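Just one protein chain is left out here, and the rest sit where they should.
Chains: A, B and C, in written order; residue numbering restarts at 1 for each.
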């Protein structure tokens, strides 16, 4: 029983508030469960809905006292900042067009921030928020949850250790079927560019695929030749996007995302090849990382199985052969961010292994990538630069 | 956001105490995480270790106040029963030889009980405890966690709906490698029959395989022809067991369990055939249930995928294609038991779908099965009866 | 282009006759395709059917001259033996009750023999035929085709090389759905014990599972505790059988076969554990052998992939990653037997790696195993001896 690191440092849990994630939200429950799993946070306040009355009712249904159930995010931030026992961390899971606003405000008030992806609706917002995070010194965790899977972390650690040699080729695809039918379906705001951003599929899952690739390889995309568009009749926003990639160090890649593949559930897959071998991971069987090294039979790495590296080992709560899933990966981000927040508050240095959660720079890179794909597509697939500097 | 059912009924969470599961315990953390995931319980007290000092220190490391960190389980039960705000539920995760003692005592004090498996060390204890549970009217949940997986519940619901026709054949195997090396390894008490029970492998994983089979098919084993023994040199307790099965309604089956299969992680698999088709499930890929009906291509059922039946749907927190695992299955038992406990306290009737968690009768059947396997083995594989009455 | 070994030795192909395998026979076409694949045989004569006229017509449809299309097997053997250019090898694929007769007669006439499994209908026939083969000096190949798969041979070679350490545990299952419906279905003679043998499922697929286990482990079964019976209403012969196994060197095992699992295609699987690791193979994905060694990630061996041992390498015609299947495995037996036959005729010594095809001793062991299972079942599952001597 490893001691809960936050409790060990602070003698208490972190006081968490949430904005968004109310009735009908899948991701809201996920955030709150992730926060609970490792017991590093206490939920103290919420503004769950854009409807003030729903917001209060839903907060009370979670067991929060009436005075911590706020009508909206701005009210929450103001009220919590004014309390001595107010929230010290805020998790934002609203539609994309308000991420920047709430995050900026929370940082101004001195809170640490957990924010759902994409980090912001627009690239301009992302640049501004990134700068603000840098200035603030606060912890900013972007919940690109796939970075939290043990075998994704194993992949990153294997690449970092040079086990694949110099990275040459990357393939990443994220294929879903949720938007195979015409019409906006659930969460209609996503199909409104004024709320969801310039490219639905890129914001929704393209940034996940991009972050997964960067997280494992440690390489930035430097140029893209891309097309994004809609394949389902009558849809006004992108439901597929493809790109050829040029990455740092001369690596090349292929990128393909869509939410219009009828009947597919959630097929996120990545393959990374270096001079010495190739690794493959797919989200629907997250416990297995295939490692194919030259002149060696293919190996199946598993969480806490033989050869598990420290970055992966700390991301699993369980003995080998017992599956963990989406919740646990999501919770790993919450747990790692909590360690960073607790260390900041305690004036100590966090375990470097805790600092692999996606941050504001990752978020900025995501928006830059979306922007480059959209620009390349508009330019007839021309190779288009993607900035890599912080 | 479905309202938390316990909170909706009681206006508060259930007050939970834990006995066992301290430093070094894998299952202790699992129980506590499972209790937290769906927010139906508040951990209020603990007696985590058989060492009194460790027990207190470890409780404080979990953030419990000093006066709720108890030196041992008996003290905990007495002290909590005496408080107006004392625990109303106790979860027991001690070595097998004290399950019966703590469970009986808790029931006497009026608490509901969650208990790790096997329910007791001996069959005699199991019979006594089962009777006591029946008399008590309290909720008793045995954490055979595999019954909590959405696709196991889908399997049960498919069989119950007659989709496979009359059940004919069952194969179940549970193969691990944790005891492939000589020596007791972790949790040495398990290899001591005075603490672990008459057959290590049967108690540890044989009861899981047996419960999985009963849970899906709804059939009891009526006779076994079995062998149990140790295959690893110098081991004094069973590390493998095999049995041929005769089940109710004339079904036949094969049962095989071992912890001595070097290199294997956690291979629990079941195949059930009826007159109309066959289903297959394996724990290492729990999100997929293969359904093979006559004259139909094999189908892959997935949680919240097309065709998910209500019993499975309520066991998943997530949209199709996003893996859940061991924690979520374990938490399903905690959540369902909490609904039953809350209904009892509120004087309401629980949703019948909530009542599929393993209970004391399941625990009794597990011990009866262990006993029959051991007796048949001693009798040279002779067909040996296994009682089916409650 | 390795030279065709038979051609290299003899300057010609072996002259092959077939008995059985006419219209409607799946296995007849398989034998002839297997014989053709590696170009070691020329089909020169046939008696394809039990109906004399069909036999002749069907032979001509294969392109054989009229005088080599024989009315029945006895006529074929007599006529071919009388010709200077007559068949020198006969392949027998008739119903089980005539295997012994034709094989004995062919051996008497000096032919080499390929024979479908089970070797004979009864154990008495098997003992007689085995003795006759021993006396004859002729090559006798029993087409237990699963022994021909490259990854099955890799498994055998890994065990023989000690890579798993001392063998401890074996699980083998062969589950089909072809007899899930009442009624005899295709090849009604199989359900007649006077033609098919004492136990349908044991002769049809039980002997395959048994041979696969012996081939990989190199161990004989010494005792069984078994049940065989029929689970489908109105069936008069066995459609399932299960057994607990005691093998040489103290190994233990589980055996389960059925043809009544509705909807299942052809699920033959084996798992073998030794002190150092475990291997797993399943016929429906024959290109992959899982190898799980202690303290090592699971490895996937593939034909001609890294680590392929010589016995496996010679059983694959293709570069890694290109699937081979049932035909190729079957053809491997034909090719190996041809090398043995050619060496015998040339007075040379065959490559020892060519001599791993199943032979008359394997066939005898198969019938002994069937007999032991049937006897144990009749004796209420009592442990029953199975002879291991040649």
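Basically, a contact is a pair of C-beta atoms (placed from the backbone, for glycine too) under 8 Å apart; a residue touches a chain by one contact, two chains touch by 3 or more.
Just so we're clear, the structure is a prediction, and the values are computed from it rather than from any experiment.
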Checklist outcome for this item: Of C:147, C:287, C:308 or C:332, the residue that touches the missing chain is C:287
Item to check | Per the touch definition above, residue among A:49, A:171 or A:304 touching the missing chain | outcome: A:171
Item to check | Options C:37, C:160, C:294 or C:353, residue touching the unrepresented chain | outcome: C:37
Checklist outcome for this item: Note that chain B touches the absent chain at residues 291, 295-302, 305-307
Item to check | Missing-chain contacts mapped onto chain C | outcome: 1, 3-4, 7-8, 12-13, 21-26, 28-30, 32-33, 36-39, 48, 58, 61-63, 176, 264-267, 283-287, 302, 305, 317-328
Item to check | chain A residues touching the omitted chain (full complex) | outcome: 164-165, 168-169, 171, 173, 175, 177, 180-181, 225-227, 229, 231-232, 240, 242-244, 250-254, 256, 258, 260-264, 271, 273-278, 292-294, 296, 298, 380-383
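Assume only the chains that are shown with their structure count from here on.
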Item to check | Interface sides of chain B and chain C: same vs different residues, half threshold | outcome: same
Next on the checklist: Distance between chain A and chain C based on Cα centroids, please, to the nearest Å.
Outcome noted: 55
Checklist entry - Per the centroid of Cα atoms for each chain, what is the distance between chain A and chain B, given in Å? => result 34
Next on the checklist: From the mean C-alpha coordinate of chain B to that of chain C, what's the distance rounded to whole Å?
Outcome noted: 43
Checklist entry - On chain C, where are the residues touching two or more other chains? => result 296, 298
